[in-house]
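A protein chain is absent from this complex, but the other protein chains hold their places.
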Amino acid sequence: MMRTTIILKTASNYLLPVLLLFSIFILLRGHYLPGGGFVGGLIASIAFILHSFANGLHKTKELLVLHPGYLIPLGLAISFLSGLAPVVLYDLPFMTGLWSHDSVAILGHIGSALFFDMGVYLVVYGVTLTIIFTISESA
Amino acid sequence: MEILLALMIGVLYAGGIYMMLRRSLVKLIIGIILIGNGANLLIFLLGRITKGSPPIIPGDANVLTEAFADPVPQALILTAIVISFGLQSFAIVLVKRAHTVVKTDDLDEMNATDEDS
Partner (left out) sequence: MTQQIIIYPLFLQIAISIILMFSWNNIRFQKIFSVFGSFVSVVLAGWVFYYIWTTGTQTVQAANWSAPFGITFVADTFAATLVVLTSLAGLAVSIFSAATVLKDRLRFGYFPIFHFLLLGLNGAFLTGDIFNLYVWFEIIIISSFVLITIGGEKAQLEGAVKYFTLNILASIIFLTAIAVLYGLTGSLNMADLAGKIAAVENRGLVEITAILFLIGFGIKAGVFPLYFWLPASYHTPPFAVSSIFGGLLTKVGVYALIRVFTLIFTHDPFLNDILIVVAIFTLVSGGIGALVQNNIRKVFSYLIICHIGYMIAGLGMFTEVAIAGVIFYLIHDIVVKTNLFMISGLIFRLRGSNSMRALGGLYAEWPKISLLLFIPLFSLVGIPPLSGFWPKINLIKAGFAESNYVTVAAIIFASFITLIIIAKLWAEVFWKEPQELKLKENFKFFSKSTTFKKTQIVLPIALLSIVSLYIGFGAEHIQELSARIADELVNNQGYIDTVLHAAK
């Protein structure tokens, strides 16, 4: 167990939800502005990594209901299906963007790109956390 | 700016190759990271550096009116960075495993694969 300052410990408890919210914000604004699934996923995993630095790895693992490894195939499946949707539904080439006609509050027009980004978010989150957990467990 | 970048790319490539030629496993990885970054910068430089806005056509127009930056090199670099992120994290884990199993970080002592069996 490494020694950590009480400041970091206290701060990480508050930072975790804020960073997670921020990562979702980054994910959603990603289509026309800087941001997107990759950065969002990295920020989300950084939130948990920071928490594990402050409170130790096993505390962070208790926090996670699902092992992050399971999110990798889930994210891949979401991304893959969002690319496959235009092929199956409209006979358009793979990964053609599909967009809704009416815009939704906050999100704007919803398209298949958003689902693709969500998949990327989950994959990046799962992969990064799995890597970091593996490295720090064997240390 | 181009000259500066070109010099930097040269330094990154040279440093990367120098580090890869060392016998230590850790330096090998540092070399791979350096040379990978050099390649990314090279794409950036060869895609022409222009001061311009992002290539997004405004809602009330049909064509781009002002000077814009070529988005393709940036997309390529982003892809390459993501790939090298994966490769480098794998490399670190591999080196760590190799070090615990072989008990050395000297590449010259890794010659079990040449043994006659």
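By letter and in written order, the chains are A and B; residue numbering begins at 1 in each of them.
Just so it is clear, contacts are C-beta pairs under 8 Å (C-beta built on N, C-alpha and C of every residue); 3 or more make two chains touch, one makes a residue touch a chain.
Because the structure is predicted, anything quoted here is derived from the model rather than measured.
J.: Can you list, in ascending order, the subunit A residues touching the missing chain?
T.: That gives, for subunit A, the contact residues 69-70, 72-73, 76-77, 80, 84, 87, 91-97.
J.: What does the interface between subunit B and the hidden chain look like in terms of residue numbers?
T.: Touch with the absent chain occurs at residues 20, 25, 28, 32, 35-36, 39, 42-43, 45-48, 72-73, 76, 79-80, 83, 86-87, 90-91, 94-95, 97-98, 101-102, 107, 110-117.
To be clear about the criterion, only the chains that are shown with their structure count from here on.
J.: Just give me the whole-number Å value for how far the CA centre of subunit A lies from that of subunit B.
T.: Roughly 24 Å, centre to centre.
J.: Which residues, counting only subunit B, touch subunit A once they are in their complex?
T.: Listed in rising order, the residues are 56, 78, 82, 86, 89, 92-93, 96.
J.: For the complex, give me every residue of subunit A touching subunit B.
T.: It comes out as residues 32, 38, 127, 131, 134-135, 138.
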